[in-house]
Every structure is written in structure tokens, then in C-alpha cells.
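Pasting a structure here, questions to come.
The other protein chains are all here in position, but one chain of the complex has been omitted.
As written, the chains take the letters A, B and C, and residue 1 is the first residue of each chain.
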Amino acid sequence: MNFLRAIIGQTLRNLRRTWSSQALTLLTITLSVLIFSFFFLIYINMINAGRHMGDNLRLIVYLDEEPGKPLQDEYRRKILKFDRVERIEFVSSRQAYERFRKQLGHDQDVLEGMPRNFLPPSIEVYPIRSLATLTRIKRFSDYLQTLPGVLKVQYGREWIDRFYSFVKLMRVVVILSGLLLLLTTTFMVAHTIRLTLCSRERELELLRLLGASNQYIRAPFFLEGALQGLVGSICGLAALYVFFDWFRLRFAGTAVLNLFPFTFFPIPVVLTIITAATLLCAGGSFFSTRRITRL
Amino acid sequence: MNFLRAIIGQTLRNLRRTWSSQALTLLTITLSVLIFSFFFLIYINMINAGRHMGDNLRLIVYLDEEPGKPLQDEYRRKILKFDRVERIEFVSSRQAYERFRKQLGHDQDVLEGMPRNFLPPSIEVYPIRSLATLTRIKRFSDYLQTLPGVLKVQYGREWIDRFYSFVKLMRVVVILSGLLLLLTTTFMVAHTIRLTLCSRERELELLRLLGASNQYIRAPFFLEGALQGLVGSICGLAALYVFFDWFRLRFAGTAVLNLFPFTFFPIPVVLTIITAATLLCAGGSFFSTRRITRL
Amino acid sequence: MTANSPRVMVELIKVSKTYPPSVHALQDVSLSVRSGEMLFLTGKSGAGKTTLLRLLCRSEVPDKGLVEVAGQDLERISGSGLQQLRRRIGMAYQDFRLLPRHTVAQNIALAMEVAYRKPSFIRKRTRELLERLRLSDKYHTPAGELSRGEQQRIAIARALANRPDLVLADEPTGNLDRETSTLVMELFREHEEQGATLIIATHDRELFDDGGHRVVELRDGRLLAPEDGEDTGSGDASLQSEEADQ
Partner (left out) sequence: MTANSPRVMVELIKVSKTYPPSVHALQDVSLSVRSGEMLFLTGKSGAGKTTLLRLLCRSEVPDKGLVEVAGQDLERISGSGLQQLRRRIGMAYQDFRLLPRHTVAQNIALAMEVAYRKPSFIRKRTRELLERLRLSDKYHTPAGELSRGEQQRIAIARALANRPDLVLADEPTGNLDRETSTLVMELFREHEEQGATLIIATHDRELFDDGGHRVVELRDGRLLAPEDGEDTGSGDASLQSEEADQ
């Protein structure tokens, strides 16, 4: 009882006495969470966009003749044997012709008088959209080539290469920025803790000399840290959400939003970030007092 | 003489005595310059990439008949009257046919038996590649439509919209990250100065009471700040260059490098950054002592 | 001597303390203080008085020798044992060690709070001490805004607040006038009567010239031949110190 009262009393008194430095720490944590989650959000949406763009990803297997139902099943089985794919579609000569006509657009009159089946039938294979698949696409293509009755396998090699390198590039950029910011954040937090400890060193040393127990000294730091982590991360995420909302409004209706379907973190991720920040701050300020309890 | 000796002596002594906090400040400045120039570099390269991508940007003006030399000059004059453009190219029916054939690739046999001039002649207008131009492209197109003998004006509207929104998006992202980082950096530097001043407050107050002149107190801070700005910005830029080099090696030969022609800052920009950092740090630490000289 | 006394509060046996690189602050000091005794420790500036007191609350550890407080060997004591012991010791530091931003009341309360005393007890005791030291009107003043003499009294009040078994006072009247010193000494005597052991380091002869209290003198880190038949100190202490003075 007396212990709890003393601890909570001391925490409240500390918060009141050192509110300016507390505000500084809070700002630091808010900024750190904001920065971290900002880049995390960009990364997540980039991955999403990658998926989205990957919709265009397919291998076209040209066949020498229209396959019947049993042959189709045979092909399907063989393809699935090599790798899991998302979708397999059979395109007849007729369907191919229609598509080509549409692609030509206002030039479609050039096709007049051509036989409707001058294009070969094909199988369109949509691999699972992941970076791992992209790296294996060459092998996949080689495998498909070996299937019986296959004339030629085509895929947007150049486009895939480009997309793949672009994603790699973005990954490096995001990871580099992330590292840089992690460095900065760690540095800032360490700085802040140092500042706090410096300004309270005399007080803590005195408490030691007066015979304060370890819990009496450290519990307020733990509470303070937890409180700051909680409030700071909530503020940071709220700020990010405001940004995000403004951002979405700003680009509402433009082509970009079709390209990148922006989404905010789902609730579990939000909760995880808040919990992690709270535990980190509480733990951090708890452990930073370890040196002192050894006096 | 005595003054200079005293000042330099004091600066050196300070640097020696507070080297750990000095190292911290140096690290802060290095990080700040690194972060700033990192994003600046990305921004610059993004703008470059935008230019590069803009190479595909053109308006195609379909004409009802092949223009003769005088008519070509007439067109050129009228187009230039509306806006400065980068290049104007006249494409005859024949040339258009050849191009279309190439585009069809392995399907070019469909063109067999078609007359070589079934496609209309056209003028290809390459606007100056800048974002400003992109915003005016619709008006440009409308203007071209009014020229005599023009059948139809075509341009990659969807593509341009996408590209334009993408650049806008990236601009917002870069500006947001920039703002966030500016906030962080400012905060860190203020933090560091606060830390330094706190730890030296008693010393400075004492100097005041001993009757030290303003120069005696402030000159060492100025020298220290300038030194730290100089060394810190050089370190930061050097670190960025190392990153950059590794980055370019990592992506050497991939399609991305064709898409984004990465370049480092030119020498004048490097010098400007260093000078600005030096002046900022010197000025910052000089002005931060203003409060003290008022005691 | 040690064997005769009813209970021994402080026991130092051949204690030496050397600060790096080679400041011999204490050399072969042996001293025992009975429970309930008031002992004065004198000596020139730099003789080692503060160092001796710091050994007793283990803010400093000796290089050699045994330090026992309340029967506990300070070298072997556990973490929580030390904390409990420290709550039974009240030290008034020579440099006060007040928290300048905290109010006078908070500074004094600190010593009682770490022992988890009840708030009502803390308030009562704080008021009582301030009353006794003529500082009632400074109750809510931040300690940093007091005059040095006032700060010194707060430091003493904090040392006594918890009614400790052992009071260590380091130069408790250095910044006080005669009249205020008397107030402080009265407080000390009262605690002595209530059974506390007090060790007071001072150079102010007026504090101990009147009474029948034991006085020991440090000279250059050695205990001098005792004034009232103590068996502590080494015979050649004065000779050694004269050499060191050169």
C-alpha cells in the first residue's frame, strides 16, 4: 500500500516537475513512431502495388492445335506439377483474333478479309504474384517449352526484368532510409535518455544514499517510460493517419490511385506498433537505470 | 595576440575536455547531412528519371495529305507560335507503314497485300520535357486540332496522366519525408545544443561573473560550430557517396539503371552543401550563446 | 574497549583509503563507537574526516581493513541489506546534496519516503523539524533559493528526519552563526538522549569544548593519540603528519 502510494506519488511528481523534458521525450517518441510507420506504410503499399502490377504477369504458351477437354486437363496437371500457379486460361484461335482486333483499335480495318483463325490457340499461365516467382520465371518458361504440342512460350521478359529491378531498387531505397532512420531514432532516444538521466543523476544518487530500494527508484522510470511509449505511439500513428487521409483526398480520382491502391495499417498492426512502442520505452527507461542501482 | 591565444587555447581545451559530447554532436551533424542529401539525391534523380521517361512524350498530328516543303515550314511556324517545343518530325505514310510493321513483330505477315500508304501521314511534336508542359498538353492538343488539314491529334493521354500523377505522388512523398526529417534534424540539433549548453551552463555563467568579454565567451563556440559543421558535412557526404557507389554497383547492368540514370551531385552542389552546413553550425552555436551573454 | 561496551555501533579496524593516484586519505584507522555515543571528529582541512564518514555509509569502499556498522561488515553486505542499513543512517553532507528544484518539504520528506513512511507521519515530522530549525516559513520554497546556512539546516533536518540509529554530520555548522549552531546542537543532543549514535565531523572547537563527549582527531589520514584514553590511533601519527606537511 505505502509502496504503491509512494511510487505513484513520485511518478506524478516527476511528471509535473520535469514536464518540459517530458514533453521533449514525448515529441521524440511521436516523431520516431511517425517516421517508422511512415516508411513501413510506404513499404507495405509498395508491395501491394507490386502485386497489383503483377496482374499483367502471364506466360503465353502457343500451341500448334486447339486442345480438347482431356488434353486441357493434361496440360493443367503438368503445369501444376511444376509450380503452384494462380490461374490457367485457355485461349482459342477465335478469342485471340478478337483480342488482337481490340488491341489494334482504330486501325482494326487492316484485319478485314483475314481468316478468323490465323492466330494460334494458346494457354495463358498466371504465376503466383510474388518476387520469388519472378526469379523463377525463366525456368518456368523453359519447362513449359518442353510440353508436347507447344510452339513457343512468350512472356513480357523486358517488362518483368524492369519491374523486378524496380522493386529491388525500391526495396534497397526503403531499407536504406529505414536503416538511416533507425540509426537516427535510436540516437535520438539514447540522447533523450541521457539528457533525462543527466538531469536526474544527482537525485538518483541521493535516493541511493538514502537507502531507497531498487523498486522505489526504478518503478517510476518504468511507469514513465510505458506512459510515454503509449501516448507517443498513439500520437505518432494519429499524425500518420491524418497525413494519410489528406494524401488520399489529394489524389482521389487520379490515375495513381488505380495504380497504387493505398491502404492504412489494419487494426492488428496498429495495436502491435503501440504495444511494441510501449514495451520498448518502458524497457528502455527501465534498463537505462541499471547503472544507477549498482551504486 | 593575447586574445587570439586565449581563444584558441580555450577552444582546444574545450574540444579535449568534452570530446565525447563533441563526438555526439559531430555524429548528429553527419547524420543530418547524410539524411538531407540522401533525400535530395533521390529527388534529383527522380526528376532526371522523369525527364528520361518523358522521351516517350509526343503528340501525333494526323494530316489528310502529305505536306510539301512550304507547308511543312508553315506548320512548324504555327506550332512554334503556340509554345517552344523540343523537336518536330514529319512522318510520311510510307514511314508510318514501316513503323507499324515493326511494331507488329512476329504478326507482321497480316500486313501482306496491304497498300503501303494505307496509314495517314503525320507530324510528331515532342514538347519540352517538363512538368509544366505536361499540364498544358491538353490545350496544346486542342490548338493543334485547329490547324488546317489536321485529321486528328493523338497523344498518350492515359500514359501522361499516369506519369504526371506518379511524379506528383513522388513529389509529395519526398516533400513529406523531407519535412519529417527536417523536423527530426532540427530537433536533434536543438537537443544537442541544449545538452552542450546545459553541461556548460555553470562554466559560462562563471565566465560571465569573472568579467569575460562577449568575444571571449562566444568565439570558441563559433570556432567549434564551424569545425563541426565542416567535418560533419564532409563525413555525411562521404558516407552518402559510399552508399551511392555501392548502390550503382549493385544495380549495374540491370534495366533499372536504363530507366533511372543515377548521378551524384555535381561538385558545386557538394561545395554548397558543405558551406551551408558550416555556416549553419557556426551560426547556430554562436546564436545559442546569446542568452548567456545577457547575464 | 570494544569488548567492554554494551553494544558497538561503528567499528573500524585498520582501515586505509587511497584515492588514485596516491592521495592517502586514511591510513590504518581503528576506531569503535558505542551505541548511543556522541563522538566528535576533528582535524585540519584535508585530514580525511569526510572520507571516514563516507566509508561508514559505503559511498566509498576502503582499500584495506574492516568497516562494521550495526554489527554488519560493509564489505559483505547484500544489496537490499545495504539499503535497509542506509535507512537507519542519517548523513548530513558537507556539500548538502539537496535537490535545488524540490521544495524544502520535499527534500526532507525524501528520506522518509524511501522508508515507505505514512504521508501523515512525513508531514508531521517535516513540520516539527522545520519548526525546530526556525525555517517554518520556507516550507514551500525550492531548496535552491535558500541561503547557504538555511540549506545546511535542511540537510541536517533530512539526516534526522527518519530518526536514524546512526547520525553522521559533516561540518554541520560551517555556514551557521553561533545562535543557529546552538539550535542544531540541541537537536543532536535530543537524538543522543533518544539513543541515537552520532558522529560529528567539525573544526569548530566551540561545539565540543563544553561537554564531556569523546573527541578524536585525524591528522593526515591517521587517528591521533586519543584525548580520553582511547586505544585507537598509532603512536607515530604526529611524526608522520609533520613529514607530510613539508
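Criterion: a contact is a pair of C-beta atoms (placed from the backbone, for glycine too) under 8 Å apart; a residue touches a chain by one contact, two chains touch by 3 or more.
Worth saying up front: this structure is predicted, and the values here are computed from it rather than measured.
Trainee: Tell me the shown chains the invisible chain touches, ordered by label.
Mentor: B, C
Trainee: For the chain not shown, which residue from C:99, C:176 or C:223 touches it across the whole complex?
Mentor: C:176
Trainee: Considering the entire assembly, which residues of chain B contact the chain that has been omitted?
Mentor: Listed in rising order, the touching residues are 2-3, 5-6, 10, 13, 17, 202-203, 206-207, 209-214, 216, 293.
Trainee: Residues on chain C that touch the omitted chain in the whole complex?
Mentor: Residues 19, 42-46, 50, 94-95, 134, 145-150, 152-153, 171, 174-180, 203, 205, 245 of chain C touch the chain that is not shown.
Everything that follows uses one rule, which is that only the chains that are shown with their structure count from here on.
Trainee: From the centre of chain B, which chain's CA centre is farthest?
Mentor: Looking at centroid distances, C is the chain farthest away.
Trainee: For chain A and chain B, let me know how many angstrom lie between their CA-based centres, rounded off.
Mentor: Going by mean C-alpha positions, chain A sits 26 Å from chain B.
Trainee: In whole angstrom, what separates the CA-based centres of chain A and chain C?
Mentor: Between these chains, centre-to-centre, one finds 63 Å.
Trainee: Between chain B and chain C, what distance separates the C-alpha centroids? Give it in angstrom.
Mentor: Each chain's C-alpha centroid was found; their separation is 68 Å.
Trainee: Residue numbers in chain B touching 2 or more other chains?
Mentor: none
Trainee: Find every residue in chain C that makes contact with two or more other chains and list them.
Mentor: Answer for chain C, listing residues that touch two or more other chains: there are none.
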